[in-house]
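Okay, handing you the structure first.
Here the complex is missing a single protein chain, while all its other protein chains stay put.
Presenting chain A:
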Amino acid sequence: MKVSYNWLKDYIDLDVTPEELANKITLTGIEVEDTFHPDAGLKKIVVGYVVSTKPHPNSDHLQLCQVDLGASDPVQIVCGAPNVAAGQKVIVALPGSRIANNEKIKKGKMRGEVSNGMICALQEIGFSTDVAPQAYADGIYVLPADAKVGAPVYPYLGMDDAILDLAITPNRADAQSMRGVAYEVGAVYAKKPHFDVAKPVETAKPVTDVLQASVAAEKDAPSYNLRVIENVKIQPSPLWLQIRLWNAGIRPINNVVDVTNYVMLDYGQPMHAFDYDKIGSKEILVRRATEGEALTTLDGNEHELSADDIVISNGTKAINLAGVMGGLDSEITDQTTTVVLEAAIFDPMHIRKSAQRYNLRSEASSRFEKGINKGTVLTALDHAASLIADFSDGDVLAGILSPTKIVPAATVVEVSQERINHVLGMQISAAEITKIFKRLAFGVSEMNGQFKASVPTHRWDISIPADLIEEVARLYGYDKMPTTLPASASTPGILTPQQRRVRQMAQLLEASGLNQAISYALTTSEKASQFTLIPAATTSVAWPMTVDHAVLRMNLVSGLLDNLAYNIARKQVNVALYEQGRVFLKQDAKTTRPEEVEYVAGAVTGDWQAKTWNQAAKPVDFYQIKGIVAALLNQFNLKATVTYHATATRAEMHPGRTADIYVGDQLVGFVGQIHPQVEKVYRIKPTYVFQLNLTALLTLEKQAVVYQAISKYPVITRDVALLVASDVTNQAITDAIFAKGGAHLKNVTLFDSYTGSKIEKGKKSLAYTLTYQNPGATLTDDEVNTAFAKVEKTLVEQIGAVIR
């Protein structure tokens, strides 16, 4: 809501600057987003009188104007506007002036002729094209004849005003009107606003002679009121009214339409004017549209209406989309002579829906949606009729057609002083509370700290005690509120064990060199479904903004790959990322809400170890990322054993370099290289990833921590080197070793692996250290030799190894 400071001063005595006012309103109730001075930045722009014009000798459209600027002789100004003419008072930007957009005007020559400045259009001195009157849209603006030559133009155009742009929250729709704002400012400064009202002078002819009105369903239009004005002469409105409109961001049109807009700004009561002769009947019926009913609105658009739309009809067809936009057919034109003026209250929900349905949000619909002062519907109608009659020499017919109307009544709300202070944590006296209610123009009575507030219709947002408490708090002043801490019993503030584990996990992954990423959870349908740990159905949003963010992810890897691609495209080729977050898994397509499962995933590409002065570069490989996964899983201290199983069936993963990860017999994740073809699609280099079901890891059974005394008996080790077929896995060998290792085999460590020219093709050489220890006694070499011999035997017999 753009509030004119000058207009506001008509209603309330203000002795503060617009900026002080804006600050005060912001701190007590309604945020002022901007305080704008229309003449800000303009300089040396004055009224000129065009004495004569003659065509420019070297141009077919420029005119040489002799312009009186109030000083000595008239000066010559070259002007290209088609409407410039002798006898006009015009806007002149003098040499050395500044016009809109901080543009400087200099004395100059145009096609050989001297020009001492510029004759301006409204847009050239800062008016938006949307508000400049249509009549002057393509030319210069003509000032009123009594404008003083040589004087600054600003006061003549209302540019010496200040405009406060109020951000109105949905609860304060009362401030979508000048009168509402005046009440608010009055409450803030403890001043009483004063308003003028106008009653039209009625002719003897009753309105019922020319028009009948009815409302089909009272709920749709609980207040519906019409007046008729005859013998209207359509012409421009007086300049003062035009100024008020354009300063509020509304374009002046003509004396009838302007008055409807003016009264809407003044009272917050939207009005509509119909051309009586084009209604096509002597009847107005407010009803629902029939499904598919046609209506062409003022903007020229044709609509097929819905049965949820409230329309104004002439008894047979719709002529107006109620509260949203008028129909083109009954629009006020220069030929209009009889005006039907409407002031109504429509059902907010239906107005909102209609405005949304046809994308026709307007000043009127926004007010109907958020509420109307029930107390001023008829006052506003009378005021508008009176102004139209004044400006158009029209005759207001006797009486108002009101098929429905509301009898306005104050709302009584009760609250106690004790309650107010209990909620606010303050000590505000009863006298102070009474004073605040009075400033708000509420009726108030108090008995033993119990307040009864009688809330006038202009504050329809107030209906419960909490509303009154808020009014007291804001007007008493939040700056006077003390800062305290709640006195109630203390409660433990601790993270849950799971929350703590997630934080520890993040630290481990970061200490392992991975940067934490946060990706978008909404992605493409294809990416949502890649890299899924288990099959699930997708969850899509109904109206996505873009296909890129349309479906909820079912994996974290695709997002990380997008991130890698983003980095690689920017020449960051060594990237290590992890992400912890939700995936959204639906059992099947029929389920509406997905299960939200916490996952953690990592992705590494490029060099794991960059080349340094003392180390060669080390590209990332499977075992680095597997090592991180192992450390991570180790941290969870799971009871069941973690195993890795080669898998060639994950479509987006390298078939020879991927392992599914099991805890006991539960699949919890996978680790491996991205399939080279998928790498190509993502435009990334070789990349290794892991993805784990974090929810599962958090909930799986943990191993109890049991202290074991450190054995004082020494360990004995034996090394064994094996030549085996290249497809024999480390897992198979270590399993075999442990199977026959005996009671004292503590540990088996692979310390060498070799394939290459020095050994037979199709074979590999592996070397293990076996560590034996008896916690209860010193092992003898004989005992270990016997145990070790059994291991060697099984390796030869079971694995087909050659002991080297």
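The criterion applied here is as follows: contacts are C-beta pairs under 8 Å (C-beta built on N, C-alpha and C of every residue); 3 or more make two chains touch, one makes a residue touch a chain; residues count from 1.
In this text, contacts and distances are computed from a predicted model.
Participant: Identify the UniProt protein name of the omitted chain, choosing among "Cytochrome bc1 complex cytochrome b subunit", "ABC transporter permease", "Xanthine dehydrogenase YagT iron-sulfur-binding subunit" or "Phenylalanine--tRNA ligase alpha subunit".
Facilitator: "Phenylalanine--tRNA ligase alpha subunit"
Participant: Out of A:Asn563, A:Thr658 or A:Thr687, which residue would touch the omitted chain in the full complex?
Facilitator: Only one listed residue reaches the unshown chain, and that is A:Asn563.
Participant: Which listed residue (A:Leu239, A:Val423, A:Ala537 or A:Val681) would be found touching the missing chain in the intact complex?
Facilitator: Of all options in A:Leu239, A:Val423, A:Ala537 or A:Val681, contact with the hidden chain holds for A:Val423.
Participant: Sort through A:Ala307, A:Val412, A:Ala511 or A:Ala725 and give me the one touching the missing partner chain.
Facilitator: Counting the whole complex, the residue in contact with the absent chain is A:Ala511.
Participant: Among A:Ala151, A:Val197, A:Ala217 or A:Met349, which residue is in contact with the omitted chain in the full complex?
Facilitator: Answer from the full complex: A:Met349 touches the omitted chain.
Participant: Any idea which of A:Pro486, A:Pro535 or A:Gly776 touches the chain not displayed?
Facilitator: Here the residue in touch with the unshown chain is A:Pro486.
Participant: I'm checking contacts with the chain that's been left out. Which of A:Leu94, A:Leu285 or A:Leu577 qualifies?
Facilitator: The missing chain is touched by A:Leu577.
Participant: What chain A residues would touch the chain not displayed?
Facilitator: Listed in rising order, the touching residues are 26-31, 169-172, 348-349, 352-353, 369-370, 422-426, 464, 466-467, 469-470, 473-474, 478-479, 481-496, 499, 503, 506, 509-522, 539-545, 549, 552, 563, 566-567, 570, 572, 575-578, 581-582, 584, 592-594, 596, 609, 612-615.
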